[in-house]
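Excluded from the complex is one protein chain; the other protein chains are retained at their positions.
Which chain is which? They are A, B and C, in the order written, and residues in each are numbered from 1.
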Amino acid sequence: MDKRFVYLDHQTTTPVLEEALQAMLPYFREVYGSPSSLHRYGLQVREGLKEARQKIVAMINAESEEDLIFTSGGTESANLAIKGFADANHRKGNHIVVSAIEHPSVMNSVEYLTKHGFEATNVPVDPIGRINPDDVRAAITDKTILVCVHLANHDIGTLQPVKEIGKITAEKGIALYADALAAAGWMPIDVRDLGVQLLSFSPHHFYGPKGIGVLYRNRKARVTSHIHGGVQEGGRRAGTENVPAIIGAGVAAEIAVCDLARRVEHVSMLQKRLYDGLWKNIEYIKLNGPPPGPLRICNTLNLSTEFIEGEGQLLLLDHQGIAVASGSSCVSKSLKVSHVLSAIQLDHALAQGNIIMSLGKDNTVEDIDYVIETFPRIVHRLRDMSPMWKEFEEGAIDSVINPTGRGKSFTQHAADISGKPAH
Amino acid sequence: MDKRFVYLDHQTTTPVLEEALQAMLPYFREVYGSPSSLHRYGLQVREGLKEARQKIVAMINAESEEDLIFTSGGTESANLAIKGFADANHRKGNHIVVSAIEHPSVMNSVEYLTKHGFEATNVPVDPIGRINPDDVRAAITDKTILVCVHLANHDIGTLQPVKEIGKITAEKGIALYADALAAAGWMPIDVRDLGVQLLSFSPHHFYGPKGIGVLYRNRKARVTSHIHGGVQEGGRRAGTENVPAIIGAGVAAEIAVCDLARRVEHVSMLQKRLYDGLWKNIEYIKLNGPPPGPLRICNTLNLSTEFIEGEGQLLLLDHQGIAVASGSSCVSKSLKVSHVLSAIQLDHALAQGNIIMSLGKDNTVEDIDYVIETFPRIVHRLRDMSPMWKEFEEGAIDSVINPTGRGKSFTQHAADISGKPAH
Amino acid sequence: MVSQETHMKETKEYTLYNETVMDHFLNPRNMGDFQEADGVGEVGAAACGDIMKISLKIRDGKIEDARFKTFGCGSAIASSSMATELIKGRTLEEAKSFSNQEVVDALGGLPPVKIHCSVLAEEALKAAIEDYEAKQSPKVA
Partner (left out) sequence: MVSQETHMKETKEYTLYNETVMDHFLNPRNMGDFQEADGVGEVGAAACGDIMKISLKIRDGKIEDARFKTFGCGSAIASSSMATELIKGRTLEEAKSFSNQEVVDALGGLPPVKIHCSVLAEEALKAAIEDYEAKQSPKVA
């Protein structure tokens, strides 16, 4: 098969839909006013923003346009949801319940609060990364004001029982915040059905532009502004609006809704094909998170290939035109394995060999077949280079995925030779 | 003269340069990766961002690319400069000196800090809106860690003696933050020559895109991140970068530097023409801030027309195709006169009739002549409608601009009839 | 360089207020004073500094004619224009129960922050009626 370019990193970011970009263009050029202005240049923009808001309201079945706050991205939305809610409600209590596998924007916002008088309980997850609603219930104290979970995990694709958790928070009379970033655009979202008071996402994950984030926040969940200045966004988020991006987000949301069934069907099919193909062609490979099906978001696979490391796989895939992500420590700037992989207690050896492939609407069957053909060769090549593979074949170390009963564990081996444990 | 569209609100926002937009387009389409990604889609973006950074470094003569933090806008930059610096340096002291006429993003960030253990001293300004460096010196205590001033005032166009203030802060060993938003793109900025440790601006004020802000912050001024999450921007500002906007900002900065002399010359000429023309054609009109010349930014005029209110002027100008701003209370969402106009102790009657006209590179002599012809008719029409004008002509109330010695003041009159004082 | 003239699409007018408000702002009805008014009310809004003056011609206990002058924003001007339109022909008794809501409704609504402009119109009207009544029975005072 000829070399081709296959972008499999849609959970990191996506290109902008041409329709969205076309809708944005006038707002860079002739319709350039600020919506705070009272003249026609500003008023015309207001109208555009109102339409965009309506499209996003429709996408998540929000009660009203006033329940949306536009921010600069998913990260700021998560910060505002958590810190803004904590700030506005600290008199009610100082305890927050958070799952162990939230995105760093959620984790670090909660951590910030714990340095400022709050306490947090991390709810663990099971080996496929599911939060157990009973664990959430058990973690809630009479000081709890907020529960933070997510709809779909950004790393391993696990879908979470948010609606069940929503019943618990409703019963307890506390607020529920759901990070919908990895889910929005790839599954239906209905904030009322879910029973969340706060929900955030970032349109650049579903073919909208970067630089814009959404925080849904209904009347039951007051948030205190964290960016001070003018009275934009109803006084809850100061600063001149990123007008073109809001317009693009609206169009991306509208099309995501119309196109949802088709997109989901298409990427689900590719996901299954990729899964089947890779597992057929590669030995000692493990899926992290649930199998393709009702517990997994339709567009991502997270896998670990044993005896080799993630960055090398990523670079060789890239060399072959295939763009993927990895949660391995070598790939992260902090040299730490993704905390999600730690939370599902993935063996360090497997966490090291981590690769994340996330599919998009424009990926084709040919793309997937190219990956299925190319990736095994890369794995083979890296195993050839890896001292672990030979040591495994010789029985000095054992496989975690398919234990032979011979040899010591990789982790033990790594600890022995590096002096310090590899974990 | 035929009706024409004349945008005179460039201090609020500007259209995006076609060159900047063209440079941005690929980053919406094919170069859509996230710069955190290790594959070619991400790496290509990194390279684009690096170039953009270099252009902004050149624009303000920063020491290095690492001294720039990209944020979502001028407001967030001001928040990060002030709250981030205060957070990182609160052990050194808890006092901040700030001028009385900073933008709300600065004022409200300082106010936030005063609710969290900090104290602030507001330095007053003279009647043309100049900060006196001696007042800054006098306000500094041994608890002071930061002085906040601006290069040019966004409302009345006054240029500030930042370099002189920089000498004082250097002598005292404290940090100086300058909001350069109203200045950037309209005068040369050299952070080293100014002696500032922090400086912020927003490219959408000089033909760059919205949704992006810059904070320059050199090694002497540590700031604590306020948006928690990933390790973007060297860990100082989390969240997927607004890539296209950063690219556009770079191009806008580069062209602003090349084109600066020509732009300044052009808008200075228009500013003078507009000033001369309006003052010739309208009685009882006052310029707020310094006259066109060395103490005023080249692209803005702030005026008060007596006996009429600002919103009506703005709407009638808009009806004639002329887009302006106003600092009058009717125009603000809070129904408060601009705090800048209060700080220069502008009579309430004049603050009410406030209009801000800010020029851009694409305004023409014909545009200005159209305004000079149109605006007096509008003033005349509104004075005809105004009870104050007749009462002034009848000698019941007096003019503030050109007192006749007859009648009571407008403010007194307003107080008499409304029961409460109008101030 | 694109000419400024082409920057704005002319296809639609974007205005701050609705069509009725804009119409009354741009084409105010009953603007002015009377040579000799029967009652004049001038009131000010402490909130924003607007000032409104309504002058009445009264005959046979009825408002025969009304004029306004306003120092204030677009909605203040429109409110006074509409108020003078509405009250013409009403009896003083009717006029005394005039409410700002009538102005708001007739204008097809005002932004929340501008409702006080219609209140000012109500107050100016009532001040004018008081002024008229005060002039009618000077001995009572």
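Basically, a contact is a pair of C-beta atoms (placed from the backbone, for glycine too) under 8 Å apart; a residue touches a chain by one contact, two chains touch by 3 or more.
This structure is a prediction, so every number in the text was calculated from the model and none was measured.
Displayed chains that the missing chain touches over the full complex: A, B (touch as defined at the top). Checked against the full complex, the one of A:V6, A:I131, A:L176 or A:V340 touching the unshown chain is A:V6.
Shown as candidates are A:S109, A:N288, A:S304 or A:N363; the residue that touches the absent chain is A:N363.
Only one residue in the set B:M1, B:L43, B:A58 or B:A261 touches the chain that does not appear here, and it is B:L43.
Checked against the full complex, the candidates A:F201, A:F307 or A:F375 give a single residue touching the omitted chain, namely A:F307. The chain not displayed touches chain B at residues 29-31, 38, 40-41, 43-44, 47.
By the touch rule set out above, chain A reaches the unshown chain at residues 4-7, 15, 18, 307-312, 315-316, 319, 321, 329-331, 333, 335, 348, 352, 362-364, 367, 384-388, 390, 413-415, 417-422.
What we mean here is this: only the chains that are shown with their structure count from here on.
Here the CA centre of chain A is 37 Å from the CA centre of chain B.
Between chain A and chain C the centroid-to-centroid distance comes to 56 Å (mean Cα coordinates, whole Å). The multi-chain contact residues of chain C, meaning those touching 2 or more other chains, are 2, 7-8, 16.
Within chain B, residues 7, 15, 18, 311, 315, 318, 331, 333 each touch two or more of the remaining chains.
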